[in-house]
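Quick one: structure below, then a few questions.
Every protein chain of the complex appears in place save one, which is left out.
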Amino acid sequence: MTFSDHYFDIDRLDRLSRKETFVHRLDPRVKTIATMLFLITVISFPKYEVAALVPFFLFPVLMLTLGDIPAGFIAGKILLVSPFAILIGLFNPFLDTRIVAVVAGLPVSAGILSFLSILLKFVLTISAALLLIATTSFPGVCHALRQLGFPAIFVSQLLLLYRYLFVLLEEAMRIVRARDMRSSGARGAGVRVFVRLVGVLFLRAVDRAERIYHAMLSRGFQGDLPTLRPSRVTAVDLAFLAATIAFLAGFRFSQVAEGIGRSAQELLR
Amino acid sequence: MHMADALLSPAVGTTLWAGTAAVTSYASKKLKREIDDRTIPLMGVLGAFIFAAQMINFTIPGTGSSGHLGGGMILAIILGPHAAILVIASVLTVQALFFADGGLLALGCNIWNLGFYPCYLVYPLLYKPLVGNSQKPGRILVASLVSAVTALQLGAFSVVLETLLSGKSELPFGAFLLLMQPIHLAIGIIEGLVTAGIINYVRSARPELLETMAALRPLDASISLKKIMATFIVLAVITGGALSWFASTHPDGLEWSIEKVTGKGELPEQENGIAPVLKGIQEKTAFLPDYGFKPAGNDAKEGEAPPVWPGIEAGTSVAGLIGAVIVLGMIVLIGMGIRSFRRGCT
Partner (left out) sequence: MSHHIIEFRDVCFRYPDGTEALKGISFRITHGESVGVVGANGSGKSTLIRHMNGCLLPTSGTVNIGDFPLTVKTRRELRRKVGIVFQDPDDQLFMPTVFDDVAFGPLNLGMDEACVREKVRGALDVVHCLDLQDKPPHRLSLGQKSAVAIASVMAMDPDILAMDEPAANLDPRSRRSLIAFLKTFKHSKMIASHDLDLILDVCERCIVIGDGRVVADGPSAELLSNRTMLEENSLELPLSLQGR
């Protein structure tokens, strides 16, 4: 029985999200909205679009560098992420073999174009999500969701989930370690043991929830998790949002990459 | 299997987001009115528990490959549908943000696929009737197995539908189904076994616990299912309708993209005075060699590519390619510039 590396990533992202940079200081609501707009814009490109997607890398690159996030870490996560989209996209070149171009003597099929398009969209969307959380603390995102109209009860338990994620992961690691010390090799890695182990973890979790509830009651809990976080949207935030929208609209509706390419051709000529 | 942003079209993504928003806000309203306060910390901690349990891998019998708990069914059984769907939504949100599982647009699909089915279809319509009032481990095992398998099959089927409706993948319906459903049958069986195992373990270790938790929650709402479905359908029709109207004003697909990429009337100029360097590039990278603009006599590759796709103009497509490379280079330079500037500052 092994313990997934994902745990350490949560911890790393959590640490990164508490840095103090220009990007980190932006209002979480503004960042969340900007990210969602970015995603919708990227996804809205048609199936075979490749070149026009490239300029959109500017957004994650700016977030990454201005937010002082290590590029290698994000790149590593993108590579390791469950490759469902790529797996499905990989079929395209084999199924859509209409040749639409010949590059360097090699025929390019429509399927390759649509696969490349999926690949670019995949990297863009994944990095945008990761960079949102790497530059915004998770509680910040939760408060943003609350202010954007998500139900209070959803946000409350989301905050609690995040808080106890770290506690329960520690607990799970302790249980797994204790198990591993007493089982050699494959023994102890099966479903049967797993069930017992998770059962124990479950009972402890329920007891903990009860204790937390008492602690909450002792401090006047009435069904809500109030916070003093008068996050006000500043002029800088609005400027950021406006710039993002302008950037997205500009790159969506004009062929930047192609224009530059054509100018380059002209120059060379 | 998590649905992914890159495979989605905006119409499908937003429609499923609307459906998910409707279901989760319905669940929140229901909970707010009828829930015991103590369920809120319980929900949060059980969400964290699902994570902790997912972090532990186990070996799937007979295969040697490793599996982990999904958790949708077990949450529905323990917390009831309303609370469970919120916890599942939270777990998926954290996964989308921290593990980049799927993505934020696909989150709507994923909450629907992995939350709605187990909570609002399978739990009230299958699990509850199958288990009845029985406490017998065998009965729980059968009910959990059937429920988990059904929930996962529905989820996998939805992934197939969502992908096909989005139109980014070329996989035909049948092949996609054959790819998805059997894998999820296997995953469902494992999930069912593990779910039953945990429920039975808890029942034997602390018999009173599940009853106490059942008492905390509002009455299970198989009746109000109609309401949810109705809301979802209305929302889906509205958003779907609006979006497809919007989309229909822009013809989609290959034609459109190529039309956009090319732009008309520039071809003659390019034909006139292309620099020798570029000419070389163009010969190697000529799109659709059979198309009429190619310089005469340069027909070495004419026979290689079948004339399937008229309407692409080579010069401009090459421009796109070159432009993409240049833009990428510029972005990398900007990034490196900012980085070294920041380093210099600190």
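Letters A and B mark the chains as written, and numbering starts fresh at 1 in each.
The working rule: a contact is a pair of C-beta atoms (placed from the backbone, for glycine too) under 8 Å apart; a residue touches a chain by one contact, two chains touch by 3 or more.
Quick caveat, the model's predicted, so the values are computed rather than measured.
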item	value
Chains in view touching the one left out	A, B
Absent-chain contact - pick from A:Gly72, A:Gly149 or A:Gly220	A:Gly220
Residue in contact with the excluded chain [from A:Arg98, A:Arg174, A:Arg192 or A:Arg211]	A:Arg211
Interface with the unshown chain - residue positions in chain A	14, 18, 137-139, 142, 159-160, 162-164, 166-167, 208, 211-212, 214-222, 225-230
For chain B, residues in touch with the removed chain	41, 208
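As a working rule, only the chains that are shown with their structure count from here on.
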item	value
Where chain A and chain B are represented by their mean Cα positions, the distance between them in whole Å	13
